[in-house]
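Yeah, one chain of the complex is gone here, protein chain that is, but the others are all in their spots.
For clarity, chains are labelled A and B in written order, and residue numbers in each chain start from 1.
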Amino acid sequence: MQLARQYDLSWVEVEGVASFYHFFHREPAGRYTIYLNNSITAEHSGMADVKAAFEEATGARLGQTDPTGTFGLYETACIGLSDLEPAALINFQPFTQLTPQKVKALVWQLRRGVPPELLADEIPQHIQHSLPPEQAVLLRPFEPGQSLEPLLQLSPTEALEQIEASGLRGMGGAFFPVGTKWRLCREQPGDEKYILCNADEGEPGTFKDRMLLQYLPELVIEGMIHAAYTTGAQEGWIYLRGEYRWLLPGLKAALAHYYASGWLGAEIPAQEPFRFDIHIQLGAGAYVCGEETAMMNSLEGLRGEPRVRTYFPVERGFRQKPTVINNVETFAAAARVIELGGDHFASLGTSQLKGTRLLSVAGDCTHPGIYEIEWGTPLADVLDWAGAESSMAVQISGPSGECVNASYSHRRFDWDDLRCGGAVTIFNEERDLLRILHNFARFFTNESCGVCTPCRAGNFIFSRKLDKLSKGLGRADDYVEIQNWSNIMRQTSRCGLGRAATNALLSAIENFPGYFAGYFGKQDNKLKHPFALDEALQDYRNAVGRTLGNE
Amino acid sequence: MANTIPIIINGKTVQAQAGQNLVDAIRDAGTFIPSLCYYEHIQPPLGTCRVCTVLVNGKPTAACTAKVRPGQKIVTHTQELEDVRKGMVEMLFAEGNHFCPACEKSGDCDLQGLGYRLGMEASRFPRLFVNRLIDYRPERMVIDHNRCIRCRRCVEEVVTEDGKAVFSFVNRGKDTRVDIDYDEEPKLTETEAMRAMHICPVGAILVRGKSMARPVGERKYDQPAQGWEKAEGPIEVPKPRPGAPKKVVATTSLAGCFGCHMSLLDIDEEILDAIELVEFNRSPLTDIKQFDRRCDVAIIEGGCCNSENVEVLRAFRENCDILIAVGECAIWGGLPAMRNVIPIEECLLESYGRTMNLEDGQVVIPHHEDLPELLDQVYGCQEIVRIDHFIPGCPPDARHIWKILKHVLFGEAYVLTHEEFKYD
Partner (left out) sequence: MPEQKTTKITIDPVTRVEGHGRVTLHLNEQGEVSDARFHIVEFRGFERFIQGHPYWEVPVLVQRLCGICPVSHHLAAAKAIDQLHGLSPDDLSPTATKLRRLLHYGQIFQSHALHFFYLASPDLLLKGDTPASQRNITGVILANKDLAKRGILMRKFGQEIIKAIAGKRIHGVAAVPGGNYKTFTPEERLYFLDGKAIPNVDTMIAWTQETLETIHQYHHDHRAWLDSFAHYPSGHLGLVDAAGGLELYDGRLRATDAQGQPTLEDIPADHYHHYFGEAVEPWTYLKFPYLKHLGRDRGWNRVGPLARLNVCDHIPTPLAEEERQRFFAFAGNRPVNRTLYYHWARLIEMLHCAETARDLLHDPEILSDDLVRTGHRQGEGIGVVEAPRGTLIHHYRADEKGKVTWCNLIVSTTHNNEPMNRAVREVARRELSGQQEITEPMLNQVEVAIRAYDPCLSCATHAIGDMPLRIELYDHQEQLLAERTKDSCDHPLF
């Protein structure tokens, strides 16, 4: 109520914003708030046992605090630690590779008053594969300021030309040419422009930006500085997902260093000196805020709902001003482009996708972690390096991407094949495909912003459909229905979330026909639909049993 | 003449106002485009329902979110687009708990009207049956979240005199809901509250004492509408052809109230002619329990609420060539499906455990070898067996039922009038 009065809003508007974000609780969430993630890699790594251990040790049930209010235990989506599952956040500190024993010890420590920061696990850089010096772009030695030096010799236009020549495309999944975007922003009239760094890495299975922000934040900062130089923007934000709050001290320190060195603030040294400030804004637990217009709304203090795309962000973005939004890795790569030269970058990769990219590989493999690859690399090589054995499926770009059959050895990371946004999640033969897809469907159902019908209702409807399939209640019609329903969602959704939500399912059906034949083709009599009669009668039987005194 | 530019709609060049909203431009050009959340002066347009999806320069777009721009090529009607738009309406019906038969807005409801206009007989999506709140706390209004389609009109349009919002979306994803500010709402005048009720396209906002729609026959969607034929005369039964065997029809009422069977009999005197063409086999009208021959057509009234309904429905599917689900109950559960959001145990205890003046105070839930067991939900028939035709209504108009019957049995062509296609 106070907030409402302070900002002259009605209380329900404040509630509207607060209730949108997963991490804003309107009831006490415990002195120690524990978030267990429900990604499929966590599930496969034994999160169920970890959860049971937490429940026993804390006395709290999932979704609640314990009676004393000391511990709050909640579920959340992937927290960006897929290479170290089962992982959790306690007061936004990371805890990795949990086991029931570890949990027990942990909770005991917390009860004794040891602060979570002291108990939290160190997160390694986890580089599993890097490229030789001629080819490496991101994972190569770096000193702060290294990429800013060339600016002393480059005008903003010249710097922009380097970016354009490189052919660099956005690394967040949309692959829009970075040079084009920055030029468009430059050409907009007006002085007020913004540079936004999308650090809301929310796609489950993606953690490359985590690594960059933790171990190479300077690269990212410098990339943003280049963006400001070439576009004329003077202010920028890093929108950091709430799950990465533990990275904040490091980031702030890095920023402080840049201010101290004169590379941020007024009069940044360059051929044409300029001013640029960077702030950090924390997210609060909403995957959809990774969508650029949703992110801008969130940054403006609104619900993180994607906007109707009447204008591109470069035309009217943050505060309705020209805005450049790019992914963390994109800024890092841009810095390298200025450092190494646009032509050098363009000489790497393939004719359609230039340069290299980072992959975050996790799942059923011996070497989960960060991989830098040149575009054009075969999937089989990555699986090999990762130590994946008996692989069945690989999910490329997370739940919104493609479910690839691991035996398709000809697949490559390239523009017209695996146009991967970063996440590579490996599943071996013991995993159940439908369970994986069901996990994805539930993810989208929870993360939909809820504004448009097809995504809000469609994802829920799909969840139920997968529920049914998992119980063996599939019928021959299902194949056609899934195609039809997916098409509807794709054509009518307001933003990419709804459009991409059924990608995994559709690609899985196409890539694993034998598996799905078992679920769709089981029906002998096409007129009589499968129906779980006994299950449907169970509630009634239980009710009767209770009144008769025998449960 | 204001600024008009040429654009192409469905292959034809038309002159349209530059910058005009595309929904209006399409309508001004005389082409039909459905819309639901679109409300002219709200800027930027809401773009929430997606019912107005068309192709703009090849890209699927909600027409209300686009403006007339030079060189635009718009396609409004392909089979796919029509299916996609109908899919939106069907999704909305599946998402909420839309019980047209018991709703004050029935007959004036835009969602319902769209269902009629697009010819939605049954939603292709299984209904979700999520328990949703009916909020009685506001002073003037009652908000029924079962019906809200989250179009957002009220959020953007309804403000108090000092500019404060009264409604807002809260939560996210499938839990998204429109909440009302209990401190701001009482500040609305009655006129303002009525306006909120009227701009709501469905029956989610009700002003106490003012919410009953106009009488049946005088409501907005009872009137002859564009695209519908006018009402016709009495039902006519075809003349029997000499030597032609009678068609065999079976009927049953599962978890129905029998209104659909009564509507079937509302053919009145025509039944004297009908029985020369049609004989009834297993049916409440004949009491034949076992099928003693294959039937051409089965009329199914009512959904499945217990184990016996499922058995009977399956038997009908096995013995009849064509199944017609008649009435809302058979299609998706109908009014009895109001119990779907409540655990069956609660329903049973309410009737048998807390009944007045119970003997001995002992709770007895009926359970016996001669009684069928109850299902956890009321299911529409298409969840149990393949259904060939759907006739919506509560009950459907007699003419609608007989038109479909004649079509299925004798191949007669039919056209439905607006009076005959109803959900209530």
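What we mean here is this: a contact is a pair of C-beta atoms (placed from the backbone, for glycine too) under 8 Å apart; a residue touches a chain by one contact, two chains touch by 3 or more.
From a predicted model like this one, the values you see are computed outputs, not experimental measurements.
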Displayed partners of the chain not shown (whole complex): B
Contact residue for the chain not shown (choose from B:D28, B:E236, B:D268 or B:E318): B:D268
Which residue of B:Y39, B:Y182, B:Y352 or B:Y414 touches the chain not shown here: B:Y352
Residues of subunit B (touch criterion as defined above) contacting the omitted chain: 99, 101-104, 134, 136-137, 142, 144, 206, 208, 211-212, 215-218, 253-263, 265-266, 268-269, 271-272, 275, 279-280, 284-290, 292, 302, 305-306, 308, 334-336, 338-339, 342, 344, 346-348, 350-352, 355-359, 364-368, 370-372, 374, 394-395, 424
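The definition used in the following text is that only the chains that are shown with their structure count from here on.
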Subunit A-subunit B separation of Cα centroids, rounded to whole Å: 38
Complex contacts: residues of subunit B adjacent to subunit A: 44-45, 47-51, 53, 60, 62, 65, 67, 80-81, 83-84, 87-88, 91-92, 94-95, 124-126, 128, 149-150, 152, 160, 164-176, 179-181, 183-184, 307, 310, 314, 317-318, 343-345, 348-349, 353, 363-365, 367, 373-377, 379, 382-386
Contacting residues of subunit A [partner subunit B, same complex]: 9-13, 15-16, 19-20, 22, 286, 288, 303, 305, 308-310, 445-454, 456-461, 464, 481, 484-485, 487-488, 490-494, 526-529, 531, 533, 535-544, 546-548
